[in-house]
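The structure under discussion is supplied below as structure tokens; questions concerning it will follow.
Apart from one protein chain that is not included, each protein chain of the complex appears where it belongs.
Moving on, here comes chain A:
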Amino acid sequence: MTQTSVSSVYLASTEGGAGMHSVAASGVFSATWLVIGLPLLGAAVLLLGGRRTNRFGHWLGTLFALGSFAVAAALFAAMLGESGADRSIDQHLWNWVAVGDFQAEIGLHLDQLSMVFVLLITGVGSLIHIYSIGYMEHDENRRRFFAYLNLFLASMLLLVLANNYLLLYVGWEGVGLASYLLIGFWQHKPSAATAAKKAFIMNRVGDFGLAVAIFLMFTAFGTFSFDEVLGGSAAASDGTMTAIGLMLLLAACGKSAQFPLQAWLGDAMEGPTPVSALIHAATMVTAGVYLITRSAEIFNASPDAQLVVTIVGAITVLFGAIVGCAKDDIKKALAASTMSQIGYMILAAGLGPIGYAFAIMHLVTHGFFKAGLFLGAGSVMHGMNDEVDMRRYGGLRKYMPVTFVTFGLGYLAIIGFPLLSGFFSKDKIIEAAFAKGGTTGYVLGSVTLVAAALTAYYMTRVMLMTFFGRERWKEAPVGAPADWHEPHPHESPVSMTLPMIVLAFGSVFAGGLFVLNDAFVNWLTPVTGFSHGELPFSVWVVTGMATAMVALGVAVAYVQYARREVPAVAPQGSLVTVAARKDLYQDSINEGLVMRPGQYLTRLLVWLDGRGIDGFVGGLAAFIGGTSSRVRKVQTGFVRSYALSMFGGTAVVVAATLMARMA
């Protein structure tokens, strides 16, 4: 196939997409609100009930999560029974604010896209609730933890089910709050408290973008509803659409840890591991992808904004992968990987209708295998006295067989081992990137290929350092505290292994099921639209290249970490390794560019406030006070002077009345 045929064809056949058609909720669908209501009720009961609910709080929280999943499953079954056009359901709940032209509605919108998210959130969420029962068993604040998890579920579901941007914003802020509370759940650790603050503040930057985007929408369309904003976006001016698109992208960058707002995700691993699995791997961090996909019509109307989206995605794919190669902390390595994988999704979403469905598909498969990997990491930590340094692991496969197998399947899925979930979803993104066409297509395609090799490398590294090689944990670490004792690695309880097994099944089979008869793409097409890109070369070439890159990454890692001894203390490393260990100096850059100038600005403002504004205010107060003391002396207490002042006053009033007539 030749280069010339590409550009003209790939935009040609867009099916579905723009112009939503929704039916009012009835039958089973009128229970849509319950999906959000149940976990919200759970959070309220657990938070307001206080200590009284300590004994059964974790069961209650899990029950509400499972209930929500059950409702979601019923909704899914009902939706399968509807024809394609009737799968978009609106549920109006009540009017929030109605003042003049400003109408804020509380309403839900359930369609194929939100259905996918609802199933992922409630499904993975329920599994992680179950897992947490075991993981948080010895934590005295377990009830509060489940309350926050329920709050997170409710907020995240509100985010994906809202039928307008304003309500979406409420959910968006809600997940930010839940994320903050859960990252800082062990707030007695200063590092956790700092990480929570860091995540919150960096998210504020993104939230600001979303707020501005919503302001712009209201200015341009006079409404917040998806229907009207997205329906009108084709007719709106390019400039407005680009501005809204870029602001939405800023929001997505904050929530999904994309360049340049990526720095908080690594630190967010200070939270309990189930939190990392649910919020910082499977669901919340993918909210940015949802936002972009949901706003497809806006981005379709602005190729400039789309280009920026793909660039951000491409940078983050590589950024995360490079950082992941150097991390010795198992959770931070996985966090870097998450960032990189979401980069794939953002990149795919930036490709337009050829990529939306694949972005969401990768999002779902990633939700399975990354949650599984995190739960596996948690299981390892659980058996290793909460050790996170992979240099202090080694040979654990014998001690935790279930964890090893499920983690191993997740590993194979993420690197894109043929026929496992990640293979299909990632392959589709690589294809779509090449299908973008032109130089852009080649650049993006190459980036995704390189990242695939890097993914294979760093995940193999994690696998080898944790489960293979010498049992390094048997030796006391350098500078170990006096009370150091050798860990006794053991398999985790069934409440923890069960969710890992379920997720492992997803990691293995989900991708295959999704591509069978293009089921997933067909499902989403009515919402996101779909167009077949025209590849510059055969599909098999792409698949072959991708598999070769993966094999290369695995081979290099094998040579470095299986053939050679892994040192228990990290060696000096090359310049690149050092940079990657320091997250490519992201914190130094943030400090230099934002934090320090910010501090100087604050100091300057304090100084100005003290000297200028306070001086003025203080002076004014002193002036008024002085006047007051002087005028007060008129109040002598003598009735004669009062009478005189009245007489004078009357004279003035009479004279003024006469003068007013003359004037």
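Keep in mind that, in the parts below, contacts are C-beta pairs under 8 Å (C-beta built on N, C-alpha and C of every residue); 3 or more make two chains touch, one makes a residue touch a chain; residues count from 1.
Here, contacts and distances are computed from a predicted model.
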item	value
Among "NADH-quinone oxidoreductase subunit N", "Heme exporter protein B", "3-oxoacyl-[acyl-carrier-protein] synthase 2" or "ABC transporter ATP-binding protein", the UniProt name of the subunit that does not appear here	"NADH-quinone oxidoreductase subunit N"
On chain A, residues whose C-beta touches the chain left out of the figure	621, 624-625, 627-629, 631-632, 634-635, 637, 639, 641-643, 645-646, 648-650, 652-654, 656-658, 660-661
